[in-house]
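This report refers to the structure that appears directly beneath it.
Excluded from the complex is one protein chain; the other protein chains are retained at their positions.
Naming follows writing order (A and B), and every chain is counted from residue 1.
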Amino acid sequence: MMSLFRDPILLAAALGTSLPFLSMAIILIFTRHNQRLSASISVGSVSTSVLCALYLLITLSHAGAPIQYEFPWLLADDIVIPFGYLLDPLSLLMLNIVAVISFLVQVYSIGYMAGDPGFSRYYAFQSLFAWAMMSMVIAPSMLQLFIFWELVGLASYLLIGYYYEKWSASQAGKKAFVMTRLGDIGFFLGLIILVLGFGDLSIVRMNEAGQAHNIPQYLLTISALLIFGGVMGKSAQFPLLTWLPDAMEGPTPVSALLHSATMVAAGVYMFGRIFPFYSMSPEAMGLALAIGTVTMLLSSTMAMATYDLKQVWAYSTVSQLGFMVMGLAAGGYFAGVFHLTTHAGFKALLFLCSGIFIHEYHTNDFRIIGRQGGRKLLIPMVCMTVGALALSGIFPFSGFFSKEAVLGVLANHPNKLWLFAGLLGALMTAYYTFRLIFFMLFPKSAGEVHGEHDSHGAGHGHDDHDKEHHGYIFWTMAVPVMILAAISCVLGFSQSSLEHFLLGQGTVPAQLAASHGTEAHAVAHEGHGIGHYALLLAAVTMAVGGILWAFFEFGRKRATQEGFLRLFPKVEQLFAARWYMDAFLRRFLDDVIYSGFTNLFTRNDRRIIDGGIDGICFFTIGSGRLLSFLQSGMLQYNLLVMIAAVGVVVLYLLLA
Amino acid sequence: MNCLNTYLIIGAALFSIGLLGVLQRRNLIGMLIAVELMLNGANVNFMAFNRFLAPEPTVGQIITLFVMGLAAAEAAIGLSIILALFRRLHSINIERAQQLRG
Partner (left out) sequence: MELRCRSHSQTRAEQVVGLKNVSQEGIFMNPLATDSLAQIAFWIVVGLTFGGASLAVFPRNILYNVLGLALALAGVAGLYLYLGSFFIALMQLLIYVGAITISIVFAIMLSRPLHLEVPRREVPKVAMAIAASLVFFLGAVGVCFKTSWVPAPDRSADWSVTAIGHMLLTRYDLVFEVISLVLLVAIIGAVVTAGFTRRLSS
């Protein structure tokens, strides 16, 4: 404990991660009724975290080997599970992403949540999230990571169901919790198998042992597959993806922070965290690649069929997460993590911009927002367009560079199918993004749009809000948005320095790259070959093609704003209903689980287990009843027996 | 007549009669009376031993005095318990006081 105060690095790590917890406790216990004070405590603690994270990043940017603080925590003969901090480039990068975006979102929320009765509660949960997420990021062992992983899930549940008086919100919170938990079961089973087979959950040692083939191959594959279940749940990958769109029931800043930028990226982060371990199991990597691809394509199609502003970004998040998983699974450690970084920036930007519109027009339908003059809100409109360009992968915005990196990795994969899937995904991303943007930029009057009625925002013109635009509420929302837009503009150019940082000497992925010459490293150098330019051209063509396509259908003057999907109503229905995944899960639950397994288990429970226990109970009760005849409550009989016994003993002693 | 065993048997008989009362009376006051008889049987024993065996004749008498004092205390407490029970059960029948029945 003394070393805590002597070592500034340890102090910064401990302070940065645990201050939000303190602020949550203070808010929940003391300052619930003082909203302003609650917000300042929360924002103050998270800004301290930002400072600590930046200090750690600057101090340790040339540290080389990862710094690890471990205190033995769980000891069971030869199994030691540590508790502490692991500071390596990946965790430092993620720590900074989380801290900065948490900070911006909390500042933004001051305006967005102003006047909400649960303001203090909101900030308490935000602090809880910040604490759990940052502690998860710098966890040195998988168990600690898992604990905070679950806490992050709890924060997500609480924040999705923030408007708990709303039925759909509370249902969405439950859905998110249960679905992610489904994946976490696999995660935890994987950890158990790992402990049994390997006896250690330290991330560093796991990665090293994976490299050194100290873990039997079958064990590695099984545990890697099971742990990938956690990634599927948390990052909303293919079978478990429908919770994320529903999670948009929460306040928009929550969607920005948890359900696009940081929390859902936790799955991808964990994948990257034990990437060297994973890369030793080609089966797991292949499965991850397939699942990432399917997720990306499916959710892109879903995004084309919705008119809900936040839903579009939610589907887009799912698809981009799938894209990151593809990048990682194809062996591109840096590409995946880089895309995670840039995506966190521009997706938070998009959500926060949408939040301003939603706050202003009290509707989620972007057609209505556009018709009511959404484009007149200059700052969010410009920033949103910047975010959309970044999402579509247009030079010079950050998304361009990271998408390029991922596509480069895919291009190096022996199976070109994945590359085409990636390019198709890029096309669809650009299309649905700019479908939304053009709806808002070039609205057609209500008469031109078939059967659309302005039902939501009637009587709530933005004239009332003109004054508010210049009030603090608007600026607390606008400033974080502008900062994020600026980050999205410049982040892409830090690619090479980030790459150097992440793959610097001494880190495990670097050793991996050096010893195996895998794709991760190959891309970094091969990227300058001729093939790279062809790829670049293809990607840009896809993005621009998607935008033009969207412009043709929605943007130009005589556009019908219907989209090609209107021609295939069945397909549109399919996309809008999320490929009937929810319906399928429902049927699956009803038919297989409820009427099948549950029935059997219930019967087993009633007949055998309950019956057995009941039998024991009846026996106990019966024998007790028999014995209780002795306890007649008749004092005189008790005394009689006692005296008679004494007399008999005396007589026996006399006669013997 | 003036023999230790005579007094011992008288004491034992008194005690047994008291015991019989305690065991078969249902009236709580009757039981209390029977307990007094038992105590007297014991007292007779003490006095008999004091008379025929003890080195100092004062000891037995003092013990008998103490037993009387305790009997007075016991009677007071017992009677107050009986009164409390009577108020609760409206009866001083011992067979009604069965709350502890298993």
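Keep in mind that, in the parts below, contacts are C-beta pairs under 8 Å (C-beta built on N, C-alpha and C of every residue); 3 or more make two chains touch, one makes a residue touch a chain.
What you see is a predicted model, and the numbers here were worked out from it, not measured in a lab.
Residues 1-5, 7-10, 12-21, 23-27, 29-30, 32-34, 36-37, 40, 43-44, 47-48, 50-59, 61-62, 64-66, 68-77, 79-84, 86-87, 91-93, 95 of chain B touch the missing chain (whole complex, contact as defined above).
Annotation for chain A: contacts to the undisplayed chain at residues 636, 640, 643-644, 646-648, 650-651, 654.
Assume only the chains that are shown with their structure count from here on.
Chain A and chain B have Cα centroids lying 83 Å from one another.
Within the complex, the chain A residues that touch chain B are 624, 627-636, 639-640, 643.
Against chain A, the residues of chain B that register as touching in their complex are 19, 22-24, 94-95, 97-102.
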